[in-house]
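A protein chain is absent from this complex, but the other protein chains hold their places.
Naming follows writing order (A and B), and every chain is counted from residue 1.
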Amino acid sequence: MRKLIGIILLLIIAGGITLSLKEIPFGIPKTKIGEHFIKKGIEETGATNIVTSVVVGYRGFDTLGEITVLFTAAIGLGALLSIYRKRKADRKAEPVSLIVYTGCRFLFPILLLVGTYIFIHGHLTPGGGFQGGAIIASAFLLMYLGCEGKRINDKVSTVIEVLGGLTFVALGIAGLILGKDFLFNFLPKGEPATLLSAGIIPVIYIAIGLKVGSELAGIIDNLIEKSQ
Amino acid sequence: MNFLSEYIYYIGAFSLIFIGLYIVLIKKNLIKVIIGLSIIDTGINLFLVSLGYITGGTAPIFSKSGLKSDNMVDPVPQALVLTAIVIGVAVLALALALAIKLYKHYGTLNLRKIKEQKW
Partner (left out) sequence: MEIIVTILVLLMIASAITALIFKDLMNAIIASCIVSLIAAILFYFLQAPDVAMAEAAIGAALVTAIFVIAVKRTKRFEE
């Protein structure tokens, strides 16, 4: 009975949406602000990756809100699971074979290097802070799965996360102190397509990369460790 | 057939949204409902990025300051979807922590049984 009502409701909505999909043409430019960002992007921000200049330069305030949402979710997860005890490191150590152990130990620094490269060159090549931070968190997940008994140091991870968030807000307030807007681009822009260019955009992406990486690794650590 | 080949991205995105909505409305297990939530997220992100596509365009990245900016794809929907993906994973992590707490408190994850229990 319930299934029947659900299917009929969904079919009515699907019919309505299919009739109106014909009005949205595919492959035709729909907004005008995209052209302005493409034409004036390099001379106003200095970054050659236009998506980066939109995310951090023109719309940096929305990125600050997104970081707040991720931070709140990580804190909520830690608070919900904090009443369970941490299990001791040698209580349920499952033995791993030699090949898995050696492979994980070999891959871990390579993954960290690739993640760091992606968020440092965020303004030149596709990539940026969020992608690099996710790769760093995957490296820590590999360490939990492959090597037995190694855990993340809680205090170091907290310090890195806090420093990343504070750097972002401090750079924004520095723009206010200089008498102009919040998140104003006050460092020199330099030559486009070189590493030291685009003002404060690489500094912000380094802060975001470190913060997101340690936050996601902390989420995985909370989920695996706290058991009853 | 021409209609199908032109609008294939829209059809794929809306099929994902409807399958995800069906899972959220009908299924009883809480973790299955959260899987449905994740499928709805993926469908909406696919729809948003396919709105900004221009036929014959290329990725919005300059290289070596020599590429002409004749026809590049719209960069604004890509920036919005980048934010949406990260927020999706944050919501999923918190929902799973709540599901673990519910299981430890009630002993079951069946939504009908949880609704019938009074404390």
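Following the convention adopted for this analysis, a contact is a pair of C-beta atoms (placed from the backbone, for glycine too) under 8 Å apart; a residue touches a chain by one contact, two chains touch by 3 or more.
Please read these numbers as outputs of a predicted model, since none were measured by experiment.
Residues of chain B in contact with the chain left out of this view: 4-5, 8-9, 11-12, 15-16, 19-20, 22-23, 27-29, 31-32, 34-35, 38-39, 42, 45-46, 49-50, 53, 57-59, 61, 73, 78, 81-82, 85-86, 88-89, 92-93, 96, 99-100, 103, 109-110. What chain A contributes to its contact with the hidden chain is residues 49, 51-52, 118, 126-128, 130-131, 134-135, 137-138, 141, 216, 219-220, 223-224, 227.
We adopt the following convention: only the chains that are shown with their structure count from here on.
Here the CA centre of chain A is 17 Å from the CA centre of chain B.
Residues of chain B touching chain A in their complex: 6-7, 9-10, 14, 18, 21-22, 25-26, 50-55, 59-65, 69, 72, 74-76, 78-79, 82-83, 85-87, 90-91, 93-94, 96-98, 100-101, 104.
Here chain A touches chain B in the complex through residues 2-3, 6-7, 10, 13-14, 17, 21, 24, 26-31, 33-34, 37-39, 42, 48-51, 54-55, 59, 62-63, 66, 69-70, 72-74, 76-77, 80-81, 125-126, 128, 130, 192-193, 212, 219, 223, 228, going by the rule given at the top.
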